[in-house]
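So that we are looking at the same thing, I have put the structure below in structure tokens.
With one protein chain held back, the other chains of the complex are shown just where they sit.
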Amino acid sequence: MSHYDNIIIGAGHNGLVAAAYLAKQGKKVLVLERRSIIGGSVVTESFGDNFSVDSLHTGGTLRPDIIKDLKLASYGLQPDSAPQPFITLLADGSPLTLDVESIKRISEKDAARFPEFVRFMNKAAQIMDVTYSTIMPRLPMNFGFKEGYGLLEWALELKLAGRKDMLNFIRALPMTAQELVEEYFESDIVKAAICAVAIHGSTLGPMGAGTGYTLIHSWMNRGGLAHKNVGKAGEITTALANAVKAFGGEIRTEAEVASIKIENQIAKGVVLINGEEISANQIFSAADPKHTLLKLVGAQDLPPEFVWHTQSIKMRGSVAKIHLQTNGNHGIPEGTLVVAPSIKYLEKAYDATKYGEVSEEPYLEVTTSGNTISIHFQFAPYALKSGDWKLEIKKVEELAINSLSEYFPNLRASISNLKSLSPLDLEQTYGLTEGDLNHGQLMLDQFLFMRPIPGWSNHKTPIDNLYLCGSGVHGGGGVSGAAGRNAAKSVR
Amino acid sequence: MTANQYDAIIIGGGHNGLVAASYLARAGKKVVVLERRPIVGGAAVTEEIFPGYKFTEFSYVVSLLRPEIIRDLELPKHGLKILPLPSTFTPMENGDYLAAWDDHDLTRRELYRHSPKDAEAYDEYARVMARAAKAIKPIINLIPPDPSSMSIRDLMGLLKVGQYAASLSEKELYMVAKLATQSSADLLEEWFETDALKGTKAASGIIGTYLGPRSPGTAYVLLHHYMGEIDGAFRAWGFAKNGSGGVSGSIYNASQALGVEVRVNASVQQVKVKGGRAVGVILENGDELDSKVVMSAADPKRTFLQFVEQKHLPDDFVTSIQNFRARGSSGKINIALSKLPNFTALPYTGNGANSVLHRGAVSISPSIDYIERAYDDAKYGQISKRPYIDMIFPSMIDPDMAPPGHHVMSCFVQYAPYDLEGGWTDQRRDELGEAVIATIEQYAPNIRECIVGMQVISPKDIERIAGITGGNIFHGELLLHQIFFLRPTPQWADFRTPLKGYYFGASGAHPGGGVMGAPGMLAAKEILKDGML
Partner (left out) sequence: MLNLNLKTTPFHERTSALCQPQNWRKWAGYFVVGSYEHVLDREYWAIRNSAALIDVSPLIKYVIKGKDAAALLHRVTTRNVHKMKVGQVAYTGWCDEEGKMIDDGTISRLEDSTFRLTAAEPNLRWLTMNAVGMDVSITEVTDDVAALSFQGPNTRKVLNKVTEKPVDELKYFRLMTNKINGVDVTISRTGYTGDLGYEIWMDKKDALKVWDALMESGSDYGITPVGILAMDMARVEAGLFMLDVDYTSASHAWIESQKSSPFELGLDWTVALDKPGYFVGRRALEKEKREGSAWKMVGLAVDWVGMEKLFGKVGLPPQIPGSAIRGSLPVMVGGVHVGYASTSTWSPLLKTYIALAHLQKPYYEIGTDVTMEITVEHHRRQAPAKVVKLPFYEPEWKKK
């Protein structure tokens, strides 16, 4: 039986970040990936000739300190592309880019307030970034120097933000996105476009409390409203994989972990689905907490209350992706474009998920890069009240194309190839329980020391030597890599 | 001192205003309460709307009234009598019912009938909520500190909050944090499987908010309602003799015994400001009253946007008061009955005088989805087609409320949005009444033949009659960004205001709404602390 210092389950960005940091410390590291390709949710895949797209997460950027620490530039990671436009559609179908000049067309007042909004959001994102890079200890605050120091830095950052921004940041978290944008803007089209970013990837409507938080989260992740590096998500994970190997780590694909071997509440190794056993001193799981704990560990080896809380983690994915290959005559502008005509429209789109239905009038985010178009469709709830995702996905494809065709009549004729991913595909192909992109909804009760569940935000689990390093733990959600980095740093 | 010269003027003769006045008078101050209506009591008044039938127009149950106020002001001596509300009865869509009793064994047996698992979870849940309520109870009587401030008072306040947090166990801390941020639906779905149970419990998480049970933050409102249950004073929700007016009536009597002057039909036009401080008020009839301090027990918007000229307040402050969410979402239907409506799920025989279910509350809340759909209507500016209704029959507990053999019925109804699309008209008000009757009719088919008279109160009416801007029964929703040090607005949660000598002690202040009295009491204590009297 082979033995490693560390086994990392899952070669997504967080798993690879953790692996690279551990390998860099000189550990003998093995990354196990169930798919034939690495990348997890941060992956660029080809679904046909010249039909290569970011399957799930569009583009994205890692934390700059990770890029620096792991020397990712030398492994082929390109610097950020120039800021991309963020476009919404006016009632007449014409596009409106969200910047001061364009907003002036519809509201002088909103245009005037836009820079102040951007300033506050950048500030809030900065505070959020420091928050995510701080390892959250258990409460009450009985922690060591290292954790205490991190918290002190965090508290300092809050204080440094200035009295007003700090209070507004705290106040913004539990607010609804609607309330937040209404404090700045009067035009519904501007408000809705910003609210779209708040609910992106979350199963919440803009009238739901806590979407103030998700707006700040998304803003931080994207570095603004629009996506960066569209079509290049795979470069991130490829560079990370190169870094892991360069530091002496091993990566095995098509190596699905069936279970984690446990003796007396101590993790000893993993068993692959082919029966192969590999032992390790420490195991890091970048899979989502529900999968890791209930499937790979199993409820039998965990305390009952812990199991209950783990079962209660809210996953509820409601995203479907539709990727289109076209002949280029689609008429959709490059960049990030949203179909979000009003706040009510977005909220109504969300309402459907509460009852297990697909939104008849969905919120769409469309990222276009040359001939390929990626449509992010919300809301398509994983848990359908009736029906089967294998069939229902056709309806979603139609809804998405119809809805876009209203604005871009040439779209349908231009399509030459299509690849759609239902929430069930997200689970089955990408291993995301209930199709939740973030490994657990970004909600206030799954935030800070409550992520993934209260008391276990410090990457530990009730199983000794088993750590969580994926998006489901504090720091996670999005492409920043903070969760993977924090996990690697939290362990001696 | 001249006749119109006081130590303190209190604007508003609701329960908070009367409580504040009584505490100040108890400290030997000369106090006047100014009430714009011809009667005191604010939202907690009892009126004879139809001859022989008495109603509490707005609020209807008490459990939140702070026991220390009852003791300090000796309210029982002044007529306060709280009668128990022994059960809650939820008729179900399948013709069955779910009942909860004040007896533990009975409730367990009833729940067991629906789900053995829920019967047990219910006990455990009740303990967890009681522990959480115990854990956050000290916060109620805490003056919220400003975490961004460096003043000694705020730092000491923060220290107190810190000490308090440190006194909780790890589990309790998480419990409180989770309850503060969750949706009531998520909370309840972790615990229970019976729809009617989840629906009925979730209902108390939406009362007074413009949110649905699936909106994050509603678990906190649910906890807010639990608060009353842990003090020895009341074991459960109670009903005041003579209606909620009995509560303000007793506070009024207490204030009179303490020498408070109460002026009715005294509508305040403006707070007088001299040298940057509040020095009295001008009434709409032109009278002027002078005082050392003025406290408002009106809602935040009237307190700061109507009574005070904007130039006396910082722009930021005005903006945040404008942004303060006080969207009314509930209405009240008061019905005079010739007999009790008969519920098909548990019919009575005879005249129903011995009916068990009518002695308690009847809740139309068959499931979380039912309430959420009611909210969906309201979210887009419509009256809920099938609303959540909380009914009680005060005459079953207090026979003096109706002529012998007859009854009064009070229906709290949600959602009836203040910002109704197209606005409130007489016709829309009738529509609300009809939605309620049609809903009740599904469960009690003879309701229409029982009705002698009916009064429908929309949030607009609450605004008009009780003078609460937006018609929100809590003067401002209990949202996470509107509680504790953020209520009503950051930096001004300690009952003081940017205008020196002007204080704010109403439901819109910490710790919030309900017939609780805490804001009035805490504000009065802060006024005394400042030594301006």
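Going by the order they are written in, the chains are A and B; count residues from 1 in each one.
The definition used in the following text is that contacts are C-beta pairs under 8 Å (C-beta built on N, C-alpha and C of every residue); 3 or more make two chains touch, one makes a residue touch a chain.
Predicted model, so just to flag it, every value in this text is computed and none were measured.
Enquirer: Of B:E124, B:E288 or B:E449, which one is in contact with the hidden chain?
Expert: From the options B:E124, B:E288 or B:E449, the contact with the absent chain belongs to B:E124.
Enquirer: Check the options A:Q78, A:Q311 or A:N327 and report the residue that touches the missing chain.
Expert: A:Q311
Enquirer: In terms of residues, what is the contact footprint of the unshown chain on chain A?
Expert: For chain A, the residues touching the absent chain are 264-265, 294, 298-308, 311.
Enquirer: Residue-wise, where is chain B in contact with the chain that is not depicted?
Expert: Residues touching the hidden chain, for chain B, are 99, 101, 105-106, 108-109, 116-117, 119-121, 123-124, 127, 131, 134, 169, 346, 356.
Keep in mind that, in the parts below, only the chains that are shown with their structure count from here on.
Enquirer: Centroid of chain A to centroid of chain B, CA atoms only: how many Å?
Expert: Chain A and chain B have C-alpha centres separated by 40 Å.
Enquirer: What does chain A use to touch chain B in their complex?
Expert: Going through chain A, the ones touching chain B are 138-140, 163-164, 166-167, 170-175, 179, 182-183, 204, 207-210, 212, 308, 312, 314, 344, 347-348, 351, 354-355, 443-445, 447, 449-450, 454-455.
Enquirer: Tell me, which parts of chain B touch chain A in their complex?
Expert: On the chain B side, the touching residues are 147-149, 165-166, 168, 170, 173-174, 177-178, 181-182, 186, 190, 211, 214-217, 316, 319, 323, 325, 369, 372, 376, 379-380, 479-481, 486, 490-491.
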